[in-house]
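Left out: one protein chain. Kept in place: all the others.
Residue numbering begins at 1 within each chain, and the chains themselves are lettered A and B in the order written.
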Amino acid sequence: MSQVITDKQGISHYMITINVNGDDYTRVVKANTILVNVLRDELDLTGTKKGCELGDCGSCTILLEGKPVDSCMVLAIEADGKKITTIEGIAESAELDKVQESFINHGAIQCGYCTPGMILSAKALLTRNPHPNEHEVREAIAGNLCRCTGYVNIVKAVLKAAEEPNDKEVKSNE
Amino acid sequence: MFLPDFDYYAPDSLAETCEALDRFGSKAKVLAGGTDIIAKMKGGLVAPEILISLKKLVDLQKIEYVAGKGVVIGAQATHNDLVNSPILNDKYLSVSEAAHHMASNQIRNIGTVGGNLCNAVPSADLPPILIALGATIKLVGTKGERTMLLEDLFTGPMKTVIAQNEILTEIVIPDQASTGSTYIKFGLRRSGALAVVGIGVAVTVNGETITEVKITIGAAAPTPMRAREAEDFLRGKVISDELIAEAGVIAAKESKPISDIRGSAEYRRDLVRVFTKRALHKAIKEGHV
Partner (left out) sequence: MSDNYAVIGKNVPRIDGREKATGAAKYTGDLKFPNMLFGKILSSPYAHAKILSIDTSEAEKLPGVKAVITHKDVPTLKYGISPARWDENIFCSDKVRFVGDKVAAVACVDEETCYKALKLIKVEYEVLPAVLDPLHAMDEGAPQIHDEYPRNINTEIHQNFGDVDKALAEAYYVRTDYFVGQRTYQSPIEPHSAVSIWKDNKLTIYSSTQSPHYFQHYIAREFGLKMGDVRIIKTYVGGGFGGKLEPTGLEFAGAVLSKLTGRPVRTFYDRHEMFAHNRGRHREYMEMTTGVDKEGKILGVYANFVMDGGAYTSLGIASAYYAGALLTLTYEFENYKWDLHRVYTNLPACGAQRGHGAPQPKYAFESHLDNIAKDLGIDPLEIRIRNARRPDTVTANDFIINSCELKACLEKAGEISGWREKKGNMTKGRGIGIATGSFVSGAGYPIYRTDLPQAAAMIKVHEDGSAATLYTGATDIGQGSDTILCQMAAEGMGYRYENMKIIAADTETTPHDFGAYASRQTLMSGTAVKRAGEEIKKQILDMASTMMNLPPDDLECREGIIFSISRPKAESITFEEAARRFFVLRGPLIGKGVYVVPRLGGTYKGAAVGTSPAYSYCAQIAEVQIDEETGEIDVREIWDVHDCGKVINPMLLHGQVHGALYMGMGESIWEQVVFNDEGKILNPNLGGYMLPTALDMPEIHSELVESYEPAGPWGAKEVGEGATNPTMGCFSNAIFDAMGVRVNSLPLTYEKVWRALKEKREGKA
């Protein structure tokens, strides 16, 4: 990453390269550009949501080098050179990932706004711990707030997904 | 929400970092994990002209055991690095557990222990247990380095002794004789909650006697504070339920809580009593948990 230009107001713009869902994207950002906005506005990956922009609700959760983080709290420039997975990158092909299938089949989705972040937290858990118990599931999603489901069917869906055979691994490190 | 504009600089080495802090002076603030400073900037509480990122200082991410010294935790280690550290799980599970209490999984994956300590909120979860374990810290600047007890770092809410041109590089939990330690956090919900009161305790038990003890109260004083009177009371005494209960009463009297949106001073004071008691029992009976 190197400084590209200084604009008329004296503000520096930086060129960064981030790898999102397996593809490299080179973009010019300011230091104050936040990662969630790059994903949503620059790359049109609107699956990642903004709910609070202060790291309290988890609806902006992405996997950064395989770890769930709140992308509203990460400067784009800090993510330079890193691997990012968003909800759009969970399924490798047109077929859904087993966590996505499980969410659909077990009533874990109501308004759907927390769903992308929730699925990513769940996915990261199952990659790290393929057979979690209920407490571990609740822990993994405790940073994802849901206002609709009371988490009942979400927890059920993750536990059921854990019972399913693993099809493919998510393209990221853990 | 938005962040004000600022300049950004990611030094390649610790020396370059200190040099930059020196050069930019009060215009600059350190960016570690960012979870505290970005929130403050979004809230309009701070507006530094320059952020100096520590992201390239990968050496500071390590957690290792150094013989003769103790467990050395690099300031850039994230809270989940502490949670998952085999060394801490083995030697001081209490520290891993304390780190586990912080915020949420997502925040723990980027929030660093150094950033958390330097942010110096009285309710932080790591200081009580680290202080109880006698942790020291190292501050490094262009003029050299200094070490001190962690408990001497804090001077008030969000205030530390760190000079503008210094950064915290490591925390050391020294080799010690303690037989047990624990941190108990009382929050209003089970995740994403600041401590209303947090108690960190380390004890050295010999037979039925407490030969050494440290009790640190979090979230009930302007800084994490040692409950020295309670410690003095306990030292050298034979363990009993009455003794432990009395220690709780003394610790509560020493504490200096305020009333805020999370709880009244009166409530906090009683919670200090209860959790000092419970933490002592736990550390005595279960080891470093």
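In the analysis below, contacts are C-beta pairs under 8 Å (C-beta built on N, C-alpha and C of every residue); 3 or more make two chains touch, one makes a residue touch a chain.
The structure displayed is predicted, hence computed values, not measured ones.
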Which shown chains does the hidden chain touch? A, B
Filtering A:13, A:27 or A:50 for touch with the omitted chain leaves A:50
Consider the whole complex, including the chain that is not shown, and state which of B:15, B:149, B:163 or B:188 touches that chain. B:188
Which parts of chain B are in contact with the chain that was left out? 1-2, 104, 186, 188-194, 261, 263-264, 267, 270-271, 274
Could you pull out which residues of chain A are in touch with the chain that's been left out? 32, 37, 40, 44-54, 56-57, 59, 86-88, 90-91, 96, 100-101, 103-107, 109-116, 119, 137-139, 141-155
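Methods note: only the chains that are shown with their structure count from here on.
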If you average the Cα atoms of chain A and of chain B to get two centres, how far apart are those centres in Å? 29
Looking at the complex, which residues from chain A come into contact with chain B? 1, 9, 11-12, 14, 30-32, 34, 53-56, 58, 61, 64, 67-70, 73-75, 77-78, 121, 139-140, 142-143
With touch defined as at the start, can you tell me which chain B residues reach chain A in the complex? 1-8, 10, 31, 34-35, 38-39, 42-43, 51, 53, 55, 80, 103-107, 109-110, 190-192
